[in-house]
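Okay, here's the structure, questions in a sec.
Here we show just some of the chains, and they stay where they sit in the whole.
Order of writing sets the labels: A, B and C. Residues in every chain begin at 1.
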Amino acid sequence: MPSESERIGGENLRIDDLWFSYGGKLSIYEGLNLDVRPGEFLGVIGPSGCGKTTLLNLLAGFYEPEEGAVTLRGQPIKPEDPHLGYVFQQPTLFPWLSAIENVEFGLRMQGMGEAERRERAQHYFNLVGLMGFEDYLIVRLSGGMQQRVNLARALAMEPTLLLMDEPFGALDAITRETMNDELLRIWDTLGQTVLFITHDIDEAIYLSDRICVLSRPPGGIFRMLDSELPRPRHGPTTRTGERFWGYKKSLINDIAEVTAQRPTSEEEIALLKRRKKIEESD
Amino acid sequence: EEIRIGWVYAMANAPVLIADKQGYFKEQDLDVELLSFTSGPLVKQAMVAGELDLAYIGAPPIYHWYSRGLESKILAKVNYGQAAVTSRADSNINSLADLKGAKMAGVRKGSGMDVLLRGYVFGEKAKLTPDKDTQIISMPSGNMGPSLQSKVVDAAFMWEPFISQFVLRGNTKVIFDINEAEPRYPWYVISALPDTMKNKPDAIIKVLKAHKKAVDFLNSSDDAGNDIIASAFRLSEVTGPDGTVYSGTEVVKRARSRLGWEWSLNDNDVAFIQRLMNWSYDLGYIKKRLSTDDLIDRSFAAKAIQ
Amino acid sequence: MLGNPQAAADVNKLNRKVRRFEFSWSWFSIPSLLVVWMITATQFPAYILPQVWHVAQEGYEWVVSGDIWPHLQGSFLEIIGGFGLAIVLSLICGFVAGFNKGFREYIVPLNGLFMAIPPIAWAPLMLIVFGIGYTTIILVVLISAVNPMILTIMEGVLQITSQEVRAARVLGAKRWQLFVHVYLPASLPFVTAALRIGFSQAWRALVAAEMIGAAAGVGWMVQVGGEIGNARQVLLGIVMIGGFSYLFERLLFRPIEKKYEVWRLA
């Protein structure tokens, strides 16, 4: 159960002049800068394949930047950091554990006692609306249910930096809204720093303090939108306000613009040159 | 005194068992550890490893290894006889000459019995060229009887007590008993490493004394020690063609018609060993000629009877 | 969706209980083998392939005379020692080879070579270095069993997706915990296959290894029985090996298999 009495607070996350490519082949970032404030809720949107998941993997320390640095409280990040939580885009549940055991996993790794961790896990399990499915095998859960277990597993750790990669993509509209509000409630209580990838522009606006629009690789940040929607937010009111519509329109335009991006002819020439070089060195 | 003796697990090596079971080693104040092996080469490997002081072993492995550098010596004789060529009772192979064109079960190429088969039986007696006039197929001795019966082979080079077992079953006959042609030819002998001979000469003499006593016991009558042998080698009952059941002890008794025990190496024995070495050389199993003068040391045996 | 949180759990458990008494084709494995044996045996003389009851009788005699115990005990200790070491070593090498490309590249060719070398070739060297006895035998057993085990475990580890590992790492699993809580359960099917293969190889090697001066043991019974043509003794030995296999299958391999059967075949 979250220690609701105290705000555990969020982390300061910095990305400085980050360069990254997959095996030198496909350059994803060429000099990305980003400063996430402690306790900030940052939405990230961008076209499919633009490098959102890659960014989170860099932030979690799964990939090493080729140049530049990613730091949490001034330190490089390691995946094992107890302050880190990550909801993966693809469900990565452990099939040999039951649904609730999956949620308990991280707590068990911390050495938390059985009764305590069961209680905490159950809390988050119920929160994602899965009460009654505790003992289900993972393969017997529907896609959306798996995604919710995935979510509960990360939340149960009560991390101060929460990376979320399309966590609600497979949920129906109502469950999704409920999850949104639950997430905001938890965030309000604990005050973590959240990076939230989504394809749902409404969702991004509804949740975030700032929204980062990524362009096609290796473009980096296309636009950073500061939201001035008041908090606490409330479904019907927030979503229908004038400002909300303004943001939405502007973001739809942004996305349309970055989706339409194609490599310029100069870029194509550079690519051909590079190709030639490899051929010659062969 | 502690001494470790390795022996090839064969009925012909019965004296070592008798000496142990009858307490002859103990009488000599010897603390003997007996280790049995299924083949001579294994005994030799154990000797190389310094795990054995003495061995009851066939002569060929001794000089095979001698030629490669392991200089153990032959001290005394253990037995004579045991090997014979057999065929199916109903076959028309009745003599060595009939082996021409036949298929024959033999033992592992290069083993002691193989030297005897190729060198003596084929080379000297049958005057046939193995693998040309006769196809020799090597197999574990346990497979020979079955192969003979199922006509996989026409003849087999076997030894006791298997010959007696199959003869009693009524479907096998002996066509050539080596002990008849070459009476009392030596087979198993006692062998020691130079180290043992230097460091434990007294123990060796005591072992030889016990050995002599065991041989004498076995020779005291036709039945002496037969049941000990039968149970030690777990010889099972054999059912004859008419339904008669022969006990293991009975099998041993029959086997003793082609196999016997002797402890001293006479000049005939030495000459036979020399012939074995020559055959091995001719067969290409050893690369240099050896002489029994280097290999045989009868001085310990002489001291044992003083 | 079930409203009662306990309901689904209970139904689940009940379901599992019922399954325990489920019919299994494995019940027929051994009986059918015995039937085939009995039928085949009618076609051959008893000194080549004795009947089941002859072997049973032989076994009875060995038991009554008490001769069987030193053999059983000897082999059992040797198998426990050799196979036990092989488990530890193959887990270490298999997992390291799974993680580390360099080590994998290095070890795979050696592995294939060592697997192919018959125990007889090791014997003289072992004998010289370790003498006659327990040590030499368990080493021969170890060498035979460990190589196929390493290979199988390695493939099992390689099959684990990096996503599962990432998920565990980000949940705070340290190296050792990763091993125990992710790599091991995820590769359990292959570890079990490795155990099965290794156990059998261990027995086979034992038959050869007990030739080196042991003069006791189930393998010795088989080898000597074969050498002197005592088919009953050979088959008694084989039956004993079969008994051991069955015991381990029931007490070790099957229980492990049960652990992953549910989630894997779901």
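Just so we're on the same page, a residue touches a chain if its C-beta (ideal position, glycine included) is under 8 Å from a C-beta of that chain, and two chains touch if they have at least 3 such contacts.
Everything numeric here is computed off the predicted structure, so don't read it as measured data.
The complete set of protein chains in this file's complex follows the formula A x2, B x1, C x2, whereas only one of each kind is placed.
The rule is simple: only the chains that are shown with their structure count from here on.
Counting only chains that touch, the fewest steps needed to get from subunit A to subunit C is 1.
Averaging the CA coordinates per chain and comparing them to the mean over all protein CA atoms picks out C as nearest.
Averaged Cα coordinates give subunit A a centre that lies 46 Å from the centre of subunit C.
Put simply, the C-alpha centre of subunit B and that of subunit C have 39 angstrom between them. Chain centres here are Cα means. That of subunit A falls 82 Å from that of subunit B.
In subunit B, no residue touches at least two other chains. Those residues of subunit A whose C-beta lies close enough to touch subunit C in the complex are 60, 62, 79-80, 82, 84-86, 88, 90, 92-96, 105-106, 108-110, 131-140, 153-154, 157. By the touch criterion stated above, subunit C contacts subunit B in their complex at residues 45, 47-48, 123-124, 127-128, 131-132, 211-213, 215, 223-234. Residues of subunit C touching subunit A in their complex: 1-5, 7-9, 12-13, 163-164, 166-174, 177, 181-182, 185-186, 188, 259-260, 262-264, 266.
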